[in-house]
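Complex shown without one protein chain; remaining protein chains in place.
Just so it is clear, A, B and C label the chains in written order, and each chain counts residues from 1 on its own.
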Amino acid sequence: MTSEAGTTLWGGRFASAPDELMRQFCDSLPFDLRLADVDVRGSIAYAGALQSAGVIDAAECAALVEGLESVGEMLAAGNVTHAPGDEDVHTVVERLLTEQIGPLAGKLHTGRSRNDQVATDLRLYVLDETASLGPALAALQEAMIDKAQGHLSIVMPGYTHLRTAQPILFSHWMLSQVWKLLRDGDRLIEAAARTTVCPLGSGALAGTPYPIDRGALADSLGFACASENSLDAVEDRDFVAELLMWAALLQTHLSGLAETLILWSGESYGFVTLSESYTTGSSLMPQKRNPDALELIRGKAGRIIGHATGFLCTLKGLTSGYNKDLQEDKQPLFDAIDALKLELPLLSGLIRTMQVRAAHMAVARNDAMLTTDLADYLVSKGVPFREAHAVVGATVRAAERLGVPLKHLAVNDFQKVHPAFEKDLYAVFDPHRAVAARKAKGGTSLEAVQEQIAAAKIRMREQQEKLATLTAATAPIPIQEAIA
Amino acid sequence: MTSEAGTTLWGGRFASAPDELMRQFCDSLPFDLRLADVDVRGSIAYAGALQSAGVIDAAECAALVEGLESVGEMLAAGNVTHAPGDEDVHTVVERLLTEQIGPLAGKLHTGRSRNDQVATDLRLYVLDETASLGPALAALQEAMIDKAQGHLSIVMPGYTHLRTAQPILFSHWMLSQVWKLLRDGDRLIEAAARTTVCPLGSGALAGTPYPIDRGALADSLGFACASENSLDAVEDRDFVAELLMWAALLQTHLSGLAETLILWSGESYGFVTLSESYTTGSSLMPQKRNPDALELIRGKAGRIIGHATGFLCTLKGLTSGYNKDLQEDKQPLFDAIDALKLELPLLSGLIRTMQVRAAHMAVARNDAMLTTDLADYLVSKGVPFREAHAVVGATVRAAERLGVPLKHLAVNDFQKVHPAFEKDLYAVFDPHRAVAARKAKGGTSLEAVQEQIAAAKIRMREQQEKLATLTAATAPIPIQEAIA
Amino acid sequence: MTSEAGTTLWGGRFASAPDELMRQFCDSLPFDLRLADVDVRGSIAYAGALQSAGVIDAAECAALVEGLESVGEMLAAGNVTHAPGDEDVHTVVERLLTEQIGPLAGKLHTGRSRNDQVATDLRLYVLDETASLGPALAALQEAMIDKAQGHLSIVMPGYTHLRTAQPILFSHWMLSQVWKLLRDGDRLIEAAARTTVCPLGSGALAGTPYPIDRGALADSLGFACASENSLDAVEDRDFVAELLMWAALLQTHLSGLAETLILWSGESYGFVTLSESYTTGSSLMPQKRNPDALELIRGKAGRIIGHATGFLCTLKGLTSGYNKDLQEDKQPLFDAIDALKLELPLLSGLIRTMQVRAAHMAVARNDAMLTTDLADYLVSKGVPFREAHAVVGATVRAAERLGVPLKHLAVNDFQKVHPAFEKDLYAVFDPHRAVAARKAKGGTSLEAVQEQIAAAKIRMREQQEKLATLTAATAPIPIQEAIA
Partner (left out) sequence: MTSEAGTTLWGGRFASAPDELMRQFCDSLPFDLRLADVDVRGSIAYAGALQSAGVIDAAECAALVEGLESVGEMLAAGNVTHAPGDEDVHTVVERLLTEQIGPLAGKLHTGRSRNDQVATDLRLYVLDETASLGPALAALQEAMIDKAQGHLSIVMPGYTHLRTAQPILFSHWMLSQVWKLLRDGDRLIEAAARTTVCPLGSGALAGTPYPIDRGALADSLGFACASENSLDAVEDRDFVAELLMWAALLQTHLSGLAETLILWSGESYGFVTLSESYTTGSSLMPQKRNPDALELIRGKAGRIIGHATGFLCTLKGLTSGYNKDLQEDKQPLFDAIDALKLELPLLSGLIRTMQVRAAHMAVARNDAMLTTDLADYLVSKGVPFREAHAVVGATVRAAERLGVPLKHLAVNDFQKVHPAFEKDLYAVFDPHRAVAARKAKGGTSLEAVQEQIAAAKIRMREQQEKLATLTAATAPIPIQEAIA
């Protein structure tokens, strides 16, 4: 009965052992050991389901659960040595369990395949991580909202095309970043809702011939429901692709924020000062204070976009049924999650400790930013906007020709360009007035910004509540319940 | 007042015209003309908003609306000639409007920038397209469900790793594809919910100084709400990125389906026959009947993944405020949508007309696919599964050594490997029995499949209802309402 | 003999015509018509090869060539109407040829498949385009070298991490961009060398049964050699992938240049002024002068990276033999080439017309940029560099504490930090001295820069010569030769 390839789980029908390179290439243990906790949780729940289905009796279930718990503790403590045949986290757990409780361990795999097992593990893992990514994202949103609230009225140049455009409040800009992250919050919830589906009990592809109550099994693991089709259950990696795409878009948002802060904290802008704690120096140039963290965050966007792309490409053209290609789901997923778990709190700290330099912002403002308001001034005198725009453009050119700032043009210089100009035109050259005028919803006036803050806080709170509901239930459950 | 660069909308402050190459490179008209309809709709609504805000009077509004309608008709009819200064769809519409109603046209741009205008147009466009993509997706789901329902009980080999694994129902496989598309349906709804946000009234970046009721404006265009932050409103292209990522994942699903059907309709499998209408021949080899459409669908996945990737990469590192880089949003978006508008109905037809060849499927089944059931048989005799698995593996090797199919081994040959085998073991070698045994939720048994069909239909219907609610409102509205 | 599906080239064995959607989805004519010229050239050469092989006689060959030439002229003139059955450029050419010369046209396809035909066409097309992309790239390199030469001695701040680092010459920076483009030049040559391989005569996959001299055929089309394996010949799209990857890396270079110039031409830096011809205005804000072209170039990098990615993804997992997925090679390729054909000359013009503002560069320099030289000063006094670095860092902090520029610290303030400082230390605070000191190869001193210019010119010239050799031969050849 023993096989020459007998160190593996599946060697029964094999006459020879795998090639050594093959083993090294195919084994996932070097990176999937972090699934140990969820693998044990899944196995405990499965033991309960086998008992409920009458496949094992209560004593066997209790022994399995006890054994699994002790395996879980060994793995958590990190004192496990590698043995031949340890291909992946599942084989390690099964080997350790066998070492603990003997051949009874062999009953745990009844009706279960690594195909449904790993899909279950990975979903539990993603839900666990989502449960911590969500609050980390919210903490960053909160740091930003607090920053806005602490600097409500500072007027700075707003940019389009990296050219000064119109004056805005710094707080308005800060909030513009929050709304992006709130959309990321929505998407994380939606991804989690599609992740909390339990594949366990799908077997290798065709379902289980044992009378397992899959709804109860899903429930015992904290999943919202059981999967609907066994084939789809084992091959579906949409939840991985979605998390990667979610991370890629979030990273894109962070890269834009990083780029902006890199520029603004540089000598030419000087709008903000980063805390020393978030900058580093140069090994050659003693004066340097480099925004390394922000640069890495910007660069990470590339990497994570690459992970999302690469995984979609891995999925492309795969035929139905589990294919080993799917093992490529883990490393990009882990890397994307690990990166965000550092980046989100790091950015929260960076934002909170960053100094806003109102004086530098004031210096960077210029009259030209008020030309739209000057055109609006003409509109208020009855000039159609398109004509007003052309008129003001001509005054800009006139001022350039004379080499003076626009507001230093005499009133009759203005009138030469268009008769609708009057003395009151100079009131336009007040950036605070321009800011205050933009009162409509979403505008940069103080009231509109305060409304934004209130709205953002409500949305943030709602998101966190929804996310908590979706993910909390998957936390490890007391064993008694699992085997009840 | 006129400028040497006066053919453009913005030339007032310019002394010279743009370089010709520059124009050719920057102008978006060659591809954004398809936004003409939504641009006109947005402009009509904006005229109404300007009237409500007291910026223009009722007569002016009526004239603008009438002019815009006639421009819309001209553009729909396609009889518009190109003029210098036509950079994009917005400048074309404005020029035509000026030709129709004179300088009054110049009032329409009051407080509006191309930044909020194009963001509004593109969102309307995406919602319009979503309104047709949704039903096309549902039609494909329906074609698949109908196919499953029309071939409920055909047993075929199920595969993992492209090796026969266990017998399943063809209908079960067909449904496994439906669930993927139902997830795509969910994601489309969610993307649409984030798209139905109206940026109009955000100006270039800072908001509008005019007392525009942005909520009412959003409403008049059928959007669910107005955007919350003017800066974010003009620079947010998450809705484009999301639609591209949605399309990329959907295409990945379609590529897997295509790959499977290409294999199955080939000589070696022969499980299905594609209708001649969906195959093509060879210019050199007279006998050929090639599954070109399926191959292109498979290949398209690469292209659309590339579009999603490329657009995220375009977004990466952009600073706050509209940047021209965002113009790169349109072509990948249009291409992804156009492709799906052909692919989805094409696949519906291909699935509906495809013949299922039960006899070929029967031939491809083999006894080895029932070894899991043989192990389960041993489990039922009290052997732990892991041991049973090894035992059955040994019987497989024994049969191979003798060169006979497994079920042709004599009972005592089985017993030599393990004493638990008895004469009743041969009952295992019935694929229908194996299929029927997988009764748990999501399994391949007939009842489980019928439950799946019912569940899928409900979910499909719910999705279409939600999607209709989200998108229907953005359809063009009677002008009287817009100007009421 | 006629078939119900008889409008196609391949319909002989088909009972019914393709579905209309299918046709629309599969036909490549909307985008491959630009291959008409190379298709005709390839066909003329093939007619010659058929004659040499004795498959057709001289009169037939002459008639085919004459017919093809007239078809080529019709297509060039653009007066061809669409007919049913026109799937792609090949079917159009064959139809027109049949209309011109009757059934003899049917001999042209002897031993030829669209598989080897389209591979030949696409290679000829790429070589043609390479023949114009190469000089366009060289023209940009030349514009940059000229700019450097015209502004040899302007000292500006050099940056790392977007923080001022050390003074450099503007010309040194300009040249740093040239070397990237010279590497792109190398890669283009190498890609062309792998493109100039002729697949014609490979049939559909297995080679040709006719005694065609494939070497002579390759030669008659200007290819360097004939392909080595017929299967590989028809399925190899490495040359497309390579050109896309080449374009993606080149675009990445251009995106960095664009980003730098966008920043430098903005108000905060002010290092350069872009010519009005390469900027555009705003529809709302009259004062704006936006660097649209540079932004689009930056954004295009995303798009082209997406094309390269997408095409690799399309290729991934394709089995041997032509698959229709390969039709997805054309649109990304054409788009990437079209973009560069505009961008390269546009950038040449933009660089040539850009003003360099030495005064703004001077203002942006600061003493802190000379701290490395101050550390080197200490090294010259015997202090190990690592200690000198720490010492200078401490002086920077001391100056910051006192709120004075570093060079305003008194000599004894310096000496308090380290005794090696002497009065001559202040000579360090001269950026011209710092620049002049970096004389080693590749450094920023004037002599080193002048050597760079000489070296870059030589390399540029060598590249253009090699490229011309590789691509010139594929230009259309007189017909007499083809049929000799």
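Everything that follows uses one rule, which is that a contact is a pair of C-beta atoms (placed from the backbone, for glycine too) under 8 Å apart; a residue touches a chain by one contact, two chains touch by 3 or more.
Everything numeric here is computed off the predicted structure, so don't read it as measured data.
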{"item": "Option from A:Q149, A:Q327 or A:N366 whose C-beta touches the chain left out", "value": "A:Q327"}
{"item": "Hidden partner chain, touching residue among A:S52, A:Q100, A:S113 or A:T395", "value": "A:S113"}
{"item": "Full-complex contact with the absent chain, from C:K107, C:H151 or C:K381", "value": "C:K107"}
{"item": "Touching the absent chain when the full complex is considered, from A:I212, A:L231 or A:M285", "value": "A:M285"}
{"item": "Omitted-chain contact residue, chosen from C:D146, C:D219 or C:D232", "value": "C:D232"}
{"item": "Touch residues of subunit B, complete complex, unshown partner", "value": "160-166, 262-263, 266-269, 281-292, 295, 309, 312-313, 316-317, 364, 366, 368-369, 371-372, 374-375, 389-390, 392-393, 396, 406"}
{"item": "Absent-chain interface as seen on subunit A, which is shown", "value": "5, 8-19, 21-22, 24-26, 90, 109, 112-115, 203-204, 259, 275-293, 295-296, 298-317, 323-328, 331-332, 342-343, 345-346, 349"}
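Definition applied: only the chains that are shown with their structure count from here on.
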{"item": "Chain whose mean Cα position lies farthest from subunit A", "value": "C"}
{"item": "Distance from subunit B to subunit A - Cα centre to Cα centre, in angstrom", "value": "23"}
{"item": "Chain centre separation (subunit B, subunit C; CA means) in Å", "value": "32"}
{"item": "Subunit B, residues touching no fewer than two other chains", "value": "9-15, 109, 115, 203-204, 298, 301-302, 305, 308-309, 312-313, 315-316, 323-324"}
